[in-house]
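Below is one structure, written out as structure tokens, with a few remarks after it.
As you look at this complex, bear in mind that one protein chain is not there, while each of the others sits in place.
Each chain gets a letter, A, B and C, in the order it is written, and its residues are counted from 1.
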Amino acid sequence: MIKVAVVGGTGYTGVELLRLLALHPQVALKIITSRSETGVAVSDMFPNLRGHVDLCFSEPDLANFNECDLVFFATPNGVAMKMVPELLASGIRVIDLAADFRLKSVQSWEQWYGMPHVCEELLAESVYGLPEINREQIKTAKLIANPGCYPTSVQLGFAPLLKNSLVDPGNLIADCKSGVSGAGRKADVAYLQAESTESVKAYAVSGHRHNPEICQGLQTLIPDKVNLTFVPHLMPMVRGIHATLYAKLHKTDIDLQALYETHYQDEPFVDVMPAGSHPETRSVKGSNMCRIALANPADGKTLIVMSVIDNLMKGAAGQAIQNMNIMFGYPETQGLESIALLP
Amino acid sequence: MIKVAVVGGTGYTGVELLRLLALHPQVALKIITSRSETGVAVSDMFPNLRGHVDLCFSEPDLANFNECDLVFFATPNGVAMKMVPELLASGIRVIDLAADFRLKSVQSWEQWYGMPHVCEELLAESVYGLPEINREQIKTAKLIANPGCYPTSVQLGFAPLLKNSLVDPGNLIADCKSGVSGAGRKADVAYLQAESTESVKAYAVSGHRHNPEICQGLQTLIPDKVNLTFVPHLMPMVRGIHATLYAKLHKTDIDLQALYETHYQDEPFVDVMPAGSHPETRSVKGSNMCRIALANPADGKTLIVMSVIDNLMKGAAGQAIQNMNIMFGYPETQGLESIALLP
Amino acid sequence: MIKVAVVGGTGYTGVELLRLLALHPQVALKIITSRSETGVAVSDMFPNLRGHVDLCFSEPDLANFNECDLVFFATPNGVAMKMVPELLASGIRVIDLAADFRLKSVQSWEQWYGMPHVCEELLAESVYGLPEINREQIKTAKLIANPGCYPTSVQLGFAPLLKNSLVDPGNLIADCKSGVSGAGRKADVAYLQAESTESVKAYAVSGHRHNPEICQGLQTLIPDKVNLTFVPHLMPMVRGIHATLYAKLHKTDIDLQALYETHYQDEPFVDVMPAGSHPETRSVKGSNMCRIALANPADGKTLIVMSVIDNLMKGAAGQAIQNMNIMFGYPETQGLESIALLP
Partner (left out) sequence: MIKVAVVGGTGYTGVELLRLLALHPQVALKIITSRSETGVAVSDMFPNLRGHVDLCFSEPDLANFNECDLVFFATPNGVAMKMVPELLASGIRVIDLAADFRLKSVQSWEQWYGMPHVCEELLAESVYGLPEINREQIKTAKLIANPGCYPTSVQLGFAPLLKNSLVDPGNLIADCKSGVSGAGRKADVAYLQAESTESVKAYAVSGHRHNPEICQGLQTLIPDKVNLTFVPHLMPMVRGIHATLYAKLHKTDIDLQALYETHYQDEPFVDVMPAGSHPETRSVKGSNMCRIALANPADGKTLIVMSVIDNLMKGAAGQAIQNMNIMFGYPETQGLESIALLP
């Protein structure tokens, strides 16, 4: 049983984390902070939590965290880096669901996030929390950089190919489709239902922060230079990411289906679907699963990988719980057994 | 630990029931039948169940049910009544999620369901499975008629008023709004996304089967004749019912908020929200909760009760599990602890 | 050919008005103002208008309006009343799509809109722009108070009953369902797609501004006191209002279907559907039509009227164009011939 605090619990990542923590048998949820909502009952803001979470939002105060074993940050980018050093110094472990510790290059981080990084010294120590790639380091990590949603779906889709040097790493395409919850719970005309429903558009085509994060992760798998064309699209739905990946195969006589199945056979949260499948995002809604399928049509040189996750689960809060389980020696699937809600 | 079979597992009620049964710690799911899908893996039809249910659909064969303690019927109306007598004779208990045993009057049933009833002798014995009203009888029931979705939301909303003789029972109005999953998983042009999304309509205004079911239930609470104007509406969403109830108060000096809170204070699945609340259907999505709020505007004579449920949970499969728990002496909330998925 | 200005063209009512004005053969659109967007091309904000409207938003400056014959206000409540007197004094006619001139009682207006009214002297002169009731006065009006969306759907639904004294006016119920575009185009967390889609809720149950507007309108049709229970609900869709109306009939031997058909037989924008119909909001999406159907189930004492409109068309911009046509002697349907988009 560990004591846990959540800093910044008013966004979609926050409420999803609270939903999971409230039912986790090894967790005592002690503190939820929000500067703007201090004093408000969590269940007044999120009525689904009525009867499950009876805390009020409080001011973030490091002193109060001393009783805690673990602090989650579900804050905007740039907040965690200001508080993490003191927490670590107090022996408290941290999982940051924002981007503060995801990029190893401080120059790249500052370029993409548009602010100075105030905690450069921890970038090397932090562990990128993608268990399917970094499980061993996560076990002993003090500070986890929880991956972004797109990066999770894309890296899990491309990893077997790059690890086995099967494709041209300089010619990768990721055409990704995300639900609107990925934009967060903030007052912004662009995400009003009357704006975003019944429409599809690409965005950030000229460059998106998740591109360097994906490339950094994939680059650890292969020596040749990784280059990715990444186009995110906004979907008229709430939850879910569908990554459609295109890669140029070096040769066409490999049983890729078998290779993927073997690669992920021991992973509790990656499901390689049978040949011919088309994964639906709804098949993972509310669950921590990533479902993957392959297709290799026509002349067979362009491989298509489809990878779906729930952006708030495997793409955020679910993966954070998975990391927590690994860090504290709990069964990796504990508190993450729920089955996707369908329909 | 009980052994359970599900007859007819290919509809939305069926898949929801499977989702709940797969995770229930006291249930061994043994058989799932479907005439049309015999031999198909359940998880091929419902990919959310991959890794959780590894049964195939089989022919419904009463002989196979002998090992079971309980059989759920998630079939179209008229199927259960043909099989139930033999099951009961074998000592197997039954929960019917269809309408076969909901109405005590065989005449009324035949009028509304348009077929002869072949099992009239069990109508008296069957117990209407609304735990908030019939919990004691459910404990010892052999045959449960699981309530309809609208009837659950409407009866829970009106019950405290009628039980305490506070309103005119001859002048009740229920304006109900339901998501499209209530129409079931059947090929029907009217429920194509291109037909039903981005639109609202009433249906069955001239008369709906759930009206006699609601009236029968409410009539047990008050001697005076109950009369209900019931207008169901189709909502452009998947899950959820919002019942907006109107009743004429006999007097306006009663603290109805306190009365409702007291009435439901021990109920694990009825949440009377604070005065001034507007329950949202999404606050119960995927959960077994019914949330209720009251309003009494203007001259105070017309009381408004808002009652929301997830039609597939408290309105169908969740309530069936609740009934199962009561029948077999398990904690009433077991396997039903999940928190609504929000957003 | 008239010259037209629009004050406040950045909301949903504004863009709908621009869409209609751009194609109206008798209109030269001269000015579109927006304080916050001055200098921005209208088609940059609303890409559907690319190639159809090549104006930029400008500062609202009364001097510039002198060339205009008509000014539409598509502003927040409280803006028009500050500018209208000067416009009228210059001989310019005005159609206000906001609420500034809808209520005849300044006390009631100030109570419901929470601000002092600065133009009380024009309340008597202004004409409530519901053509089906006030067509004659509209013809010569200088100042039109364009009706609210709910009030349009509810008044058109109840009018034949009240005008013919067929129901108890003290016991009316309007259970109304509206799409999210009714909330306007403003940054508000409550109307994010991730908040409002896949959910239904009532709002403002304790009292809504449109109740006094509806009652004022209905009261002109009958001497007995009108009392209305009005419950608006938010629907997970963009456009459309479905008003479900309940009234107590004085007697049950009247052919109400024939009465409604006769009442509206000459109205180009009211369609009384055949007996047994259930109007769908999508059948009027993008059109100026109001479709009405009746039902009189069970004991026949509670009449149900269903009335659907597109809240941005017959409930706002379309009705404003209809009023303009009447005021300037154009065919009432000109520029309003479009057929609802289905699917």
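Quick note on the criterion: a contact is a pair of C-beta atoms (placed from the backbone, for glycine too) under 8 Å apart; a residue touches a chain by one contact, two chains touch by 3 or more.
Fair warning: this is a prediction, and the values are worked out from it, not measured in the lab.
**Q** Which residue among C:108, C:257 or C:338 touches the omitted chain?
**A** Checking each option in C:108, C:257 or C:338, the one touching the absent chain turns out to be C:338.
**Q** Kindly state which of the options A:198, A:224 or A:255 is in contact with the chain not pictured.
**A** A:198
**Q** So that we can see where the missing chain sits, which residues of subunit A does it touch?
**A** On the subunit A side, contact with the omitted chain comes from 173, 175, 177, 179, 194-195, 197-203, 205-207, 227, 229, 231, 233, 235-240, 242, 244, 246, 276, 278-282, 285, 295, 297-299, 302, 304, 306, 308, 343.
**Q** Would you write out the residues of subunit C that touch the absent chain, in ascending order?
**A** 12, 15, 19, 22-23, 46-52, 181, 185, 198, 238-239, 271, 273, 279-280, 282-287, 289, 291, 337-343
**Q** Mind pulling the subunit B residues that touch the left-out chain?
**A** Interface residues of subunit B facing the absent chain: 12, 179-181, 183, 185-189, 191-198, 236, 238.
We adopt the following convention: only the chains that are shown with their structure count from here on.
**Q** Roughly how many whole angstrom separate the Cα centroids of subunit B and subunit C?
**A** One centre to the other, that is 39 Å.
**Q** Indicate the whole-number Å distance between the mean C-alpha point of subunit A and the mean C-alpha point of subunit B.
**A** 36
**Q** If I count partner chains per residue in subunit C, which residues reach a count of at least 2?
**A** As it turns out, subunit C has residues touching two or more other chains at 179, 194-195, 197-198, 236-238.
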